[in-house]
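In what follows, a single structure is set out as structure tokens and then discussed.
Only one protein chain is missing from this complex, and each of the others stays in its spot.
Letters A, B and C mark the chains as written, and numbering starts fresh at 1 in each.
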């Protein structure tokens, strides 16, 4: 029985550079939790810190979680806002780098207080934009030093990096699974891993089910997030809406590694009702799981052992498309 | 009841710049027809001219068609081989441009002789590679002049342009549906239209079901070809293997415009058995058609009238994923 | 002597979905004009309407222009804000479509009052996100009907559409130059053309210098905007920072068509000083123009007549790279 969760931003206020007046009114963290609670099957949350409204306290948030029966899966400190526009851990200004570390210290406290399983790095402003802008060795050193400082400060907390190729930075330092694993190995801390976002993997030109095994092989898989996109940008669309087969393959991969922790949604339903959008994704994942129950693991393993694309796909497409005739 | 067809190259010899010794032995046009005949449900062919073996005649090919019960849907003259490496209709050498026109004259004769419905332009070498290499106005003039000369020479033949963004040229002149429609309108001939290849459309960043209606709106849709890819290259993979939802949407679009002519496959199964690969695609399309039979057109039209993404997707995903619960 | 201009947003407040607290404080339209006036060589502006601050009037803006010596090149009504998040002209709600038309009526008045040369459509929310979400024929009808209604209401105003592939919509209706030309031809109004944004063209997989001639050929080129990007997104970076050769080719194309109107900048210097960023781009364009003065038009025409990539590139690279030895 799977547990589902979501990044709490899914239920918040969206803005972009065009609809600068936002796609809807402001939403407090507590209000967002209440929205999340309306999604059938959703149980855990990745919560941004500082909270949405300036006066919201950790007690307010704890109370809202208690009231709704939801729990905190993760805390994600805001290191990509105005203050960190030129980078958090890679900021050329050491004072801002120190602030980022301090923000993680406080975020970690919140994570402990709320019982969150991990504290997440999402260093969207760490990287560069222009050719010649940065000394890449220096950038990498700064990136690793900042993360190391945070994770070594609290060995009792699990930390995880969510990599992405770009946005808001044109090039992010932790862009791919393999790159992030290299950084983690260099840091060498036991309490640091990866949050694998399916969509980030797709648009980094990875095969999500492949990097899933790679991260697992290195013992660094902390969490997974699902969504979909058009391969060129982090569109954060509903699960399975564009790439159902890759999504099925990813879910199959989760079975292979015995994944029993939650699956989180990372969506930005700019123009859809967020409760509906999240519920649709959960229904999709549940249906996909039932579909995969009907696939014969031995037959699939045999086809994959031969690397027989048509036979392997047949096992899935025949289920996906209902009455599709079997291979003769 | 749909008629299925294929580009005959699907059953031929594949080569690329790495496996320069080819993925298999040479295949004559007649042998390729015989292979095609083994695919259940496949009835019509798009046949390259000149034929594969130097000594194969149109009578040989006609006899093979007769013998196998297949028919010629189209003839596609080879204007992208060594002779035309610097362009067919846009070649800077007028002698080669004349040869291309002459090859089409002969190809058109073959099309008449074999009863093919259309003669196809696939001008893969017409375009440019490098910045500053060409005068684009001149290139466009040459492109239109060559096509015009061919189509005006035989008003009794239907011609059609298959556009693609690139490959083998880094930039092809007829790169997108809209661009090709502009060219066709400028040429102004009634007997010239478009072959819409689903995969070419995908990797040109078009929405295939959208350009389907656009080409149809202009009365220029001559044929459609199906396959799949990863959005960055013309991978020519099996139908529905990566983008089943976009494929379903395209098939839905074909229903909307009352398409009753054949659907052709354009695949390059480099490492798969071609007969199996074609058969898998046809089974996929047939299953997709049955799936679409279960979608309520009025409900979908209503959702689309509201541009309600979740509701519209629900109608399709619920069928695709079997037991997926309906929207509440 | 070229005239330079800029979209006024270059000097405004930037926000995106991550730095939701914005990259800097709010900037009124008048303040933005004053910033623009500090850029050496910058003379004309594309100004958004409604103005940035709720209480700013057209008289305030006219006064600021007068005071700074800048002039209005264009007015771009805000049809991509919260109100229009599900579309302006393609919104499923007819009331909002009417509002968009009405906003253009008022924007056109402002354009007349400020002496702007054109009123610009930037329909960033017109389009769709998900497969199956929309009836594309309906979408296209709505798009053309709305634009037609606006441009027919005031034949004395020049209108222009700025196309882009996506963002904020995942798929925009006016995505490419050719597609937009088809729409314009279908609308059939003399006072409607295109604003060609170099970066939009690049990331639509067009060759900017090629579509420049195509739009010019159709007599529909109203304005041009420069910037740069990484081909997958509208990064709106400084001119020539990534693709100097394509930029040079575009400037060469402008010479070929005898372009004497302004060149506008469309940049989003999220992390740079906007005055410096604009000035850098103008210096780049000026230096590129001087470089092109040294290219022999007859030699380039001869190389292009032969489609000789190496010879044509030599003429440019030898200038770009200073001491690069000529072809032997």
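The criterion applied here is as follows: contacts are C-beta pairs under 8 Å (C-beta built on N, C-alpha and C of every residue); 3 or more make two chains touch, one makes a residue touch a chain.
In this text, all values refer to a predicted model and were calculated from it rather than measured experimentally.
Interchain touches from the omitted chain, evaluated on the whole complex, reach A, B, C. Set against the missing chain, the residues B:68, B:108 or B:241 yield one that touches it, B:241. Listed residues B:131, B:175 or B:274: the one in touch with the omitted chain is B:131. The hidden chain makes contact, of the residues A:21, A:185, A:273 or A:296, with A:185. Summarising the interface, subunit C meets the missing chain with residues 230-232, 238, 240-246, 271-273, 276-277, 280, 283-284, 286-288, 290-291, 309-310, 313-314, 317, 319-325, 327.
If you put the missing chain back, the residues of subunit B touching it would be 13-24, 80-82, 85-86, 124-125, 129-131, 166-168, 170, 230, 232-233, 235, 237-238, 241-242, 268, 270-271.
One chain of the complex is left out; on subunit A, the residues touching it are 86-87, 90, 92, 128-140, 165, 171, 175-176, 178-179, 181-182, 185, 204-207, 209-210, 213-214, 217-218, 245-246, 248-249, 252-253, 256, 300-301, 304-309, 312-313, 315-316.
Definition applied: only the chains that are shown with their structure count from here on.
One inter-chain figure worth recording: subunit B and subunit C are separated by 34 Å, centre to centre, where each centre is the mean of the chain's CA atoms.
Work out the mean CA point of subunit A and of subunit B, and you get 39 Å between them. In subunit B, the residues that touch at least two other chains are 245-246, 309, 313.
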